[in-house]
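The structure is given below, and queries will be raised subsequently.
Every protein chain of the complex appears in place save one, which is left out.
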Amino acid sequence: MNAVRLIGDGVFSMNGREWSLLVACLLAIVIFSVASPHYATSGNAATVLRNSVELLLIGLGMTLLLAMGGIDVSIGIVMGLAAIAIGRVLGADGNPLLAIVVGPLVGALLGCVTAAVVVLGRVPAIVGTLGLLGVYRTAVFVLLGGQWLSGLPSSLTNLLATSVLGVPVPALAIAVAYLAVWLALRRTPYGLHLLAIGNSEEKARLSGIPVIKVRFITFVISGVLTGIAATFYVATYRNVEMTIGSTLALDAIAAVILGGTSILGGRCSLIGTVLGVLLLRILQNGLLLIGVPSLWQPVVTGVLIIGVLGFEAVCNGLPLGRFQRARA
Amino acid sequence: MKTLRNLQGPALTLALLCALWLIVIVGLLALKPSVYNLGTVTTILQFSTILALVGLGQGLVIMAGGAGIDLSVGGAVSLSAIVAMLCLKLGLPPVLLPAVCILAGAMLGALNGWLVNGLALLPFIATLGTFFVYSGAALAVTGGAAQAGVPPWLLLWGRGVVMGIPMPFLTLAIPCFALAGLVLLSTAWGRWIYAMGFNERSAKLVGIPVDRVRFILYVLSGALAGAAGLVSIAWLGSGRPNIGQNLELESLTAAMLGGIAITGGRGGVGGVFAAVLLLVTLKTGLLQLNINTVWQVGIVGALLVFVLLADRLSQRWRS
Partner (left out) sequence: MLSQFKKVLAASALSLAIATAAHAADKHKVAFVPQLIGIPYFNAMEAGGNRAAKDLGVDFIYSGPVDTNPVDQLQIVQNLIDQGVEAISVSVLDASSIAPVVESAKAKGIKLFTSDSDAPDSGRAVYVAQATDEGLGTTIIDELVKRVGEDATIGIVSGEATASNLNAWIGFMQKEATGKYPKLKLLAPQFAGGTAERAAQISGDLMAANPDVKAIIAVASSTCPGVAQAIETAGKIGSVIGAGYCSPNTARSYLKSGAFGFTVLWDPEQLGYLTVWAGKQLIDGKSFEAENKVAGLEKPVTYDAAKGILLLGPPAVFTKDNVDKFNF
């Protein structure tokens, strides 16, 4: 009974924003299929899904952070640092199993560092992670010493390119990560506490919620997910370059916001994040296929954010928005 | 009203910044006596101008509270520079170039203001959206190509130096900061900005036109970005579609380092000014010592974390 409810109630249940995102995705697919004869092919679908893996994983962690009223603008570089660790392990002895472990481990470690500054140091998350962004970037440069990690062995690639019961490993990893985060959020005290902190940290503290612990753990979870993303990154490109991850943080934040998670905290949507990432990637892919130069892609991202959230704000009426801002 | 301003914080930060600045200067002079000349000052001020203008706008927007932030400043700098140069190509009289550039920035700022006020979007979301739009459009419209054709008289201003101080800094950055400082400290408008940043609801209740002030501040931030775009044109001799790259993060760093609280209501433009000079002096110093540039980003980041932690600790210590 419990298990049935668990599946039926919430894993994929959707609200208005999520439905509209789904409709937008489908609509985009239909339009692009009509506009370009090369769009609706299995190869292209695989390309889009393949290009979404890292952003999906990082987006899940970012959803938790935003739901808590936090943020992490250094997350792309965290992925870079984890990728360096994975690359070094791979390059040293090529053992793919060790490489799989090391990514999440480094991610968790850096999550602890970030949490130490932001949570224990009580620094506003956006500013604290901005400072750490600089520190981590220097670390990437110093660790790579100016040389890229190139031509890494393909053992990890081969391992992650396999399928389990017909499901490709990346899809499986995302499904497991999604389910784990969903369970933590909706079926454990941790999730309740997280959303309570997002609603009001002060009230959460007064009602006896271990605010510091919950916030600390969330940064670590986000770090672990980023570490897994780094594993897929290294497996795919077999190359770690200096600029790794530099655009990921803002892309992830954009996708999560699109998905309906409130940046003020207290409201979040995991399925929305997944749909947000997919919508971004579908549009980027489709527009290039119908001949729009890639330079316009950021513009599309921006218009999408303003359009979707602006539309919702208009629909909900203005007073709500005012209220939200006043609360900030 | 005076107590609202909480002058403790800014004064402390400013003192801290000046101390850090002196440490940097003294350290640099000890390690490399040859930097001891007027050229170094000119260089520092020259490279401070754009960041100072953008940081001022960013600081004012944050100070007014309501989760205020302007992530689009970098994109606005690029796009206003490009728009102005494209207008010139379409036959705009060169005399109007400065006005058009600043106006273009103001209009981009007005769009931000409308999204925040009219649509009641959170500033972070609205300006994240316009950040993508502005910076992307500047690149996409030009295909990445720099736009040449700056009139020579503008270069004369952009590259001119008077008594060791670059013209754009002397005629644009200093007046802007002086004006902003004056307005903040001794006019009703200044008190309104602090009041609404401190507590928006009370500010509304006492009749402060919160929405109007906020809209004007976003326009101002845009106009200052436009002015920064103008400086870039006049100095570099071409409109660069990616000239504002990273400015959103750098201006945020300067504002935070300058003691402006991210939640608003606390801080001052003097701190931003000092923070910009500190940042550029630090960069210059590291360059003069031929220290690898990779350390710059890390040191600036660590400095930001350090100042924030120090601020926190001092607050806890006081209370």
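We call the chains A and B, going by the order they appear; numbering starts again at 1 in every chain.
The working rule: a residue touches a chain if its C-beta (ideal position, glycine included) is under 8 Å from a C-beta of that chain, and two chains touch if they have at least 3 such contacts.
Given the structure is predicted, the values throughout are model-derived calculations rather than measurements.
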{"item": "Which residue of A:R50, A:R186 or A:R267 touches the chain not shown here", "value": "A:R50"}
{"item": "Chain not shown: contacting residue from B:T187, B:S202 or B:T293", "value": "B:T293"}
{"item": "Missing-partner contacts on subunit A, residue numbers", "value": "36, 38-39, 41, 43-44, 47, 50-51, 54, 137, 141, 144, 146-148, 150-152, 233, 236-239, 241-248, 284-285, 288-291, 293-295"}
{"item": "Subunit B, residues in touch with the chain not shown (by the definition above)", "value": "10-11, 14-15, 18, 22, 25, 33-41, 43, 46-47, 50, 139, 143-146, 158-159, 164, 181, 232, 235-238, 240-243, 245-246, 268, 270, 273-274, 277, 283-284, 287-288, 290, 292-294, 296-297"}
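Just so we're on the same page, only the chains that are shown with their structure count from here on.
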{"item": "Rounded Å distance between subunit A and subunit B, as computed from the means of their C-alpha atoms", "value": "30"}
{"item": "Touching residues (chain side subunit B, partner subunit A) in the complex", "value": "66-67, 69, 115, 119-122, 124-126, 128-137, 139-140, 143-144, 200-201, 249, 252-253, 256, 262-263, 294-295, 297-305, 308-309, 312"}
{"item": "Subunit B contact footprint on subunit A (complex, rising order)", "value": "73, 117, 121-124, 126-128, 130-139, 141-142, 250, 253-254, 257, 263-264, 293, 295-306, 309-310, 313-314, 318, 320-322, 324-326, 328"}
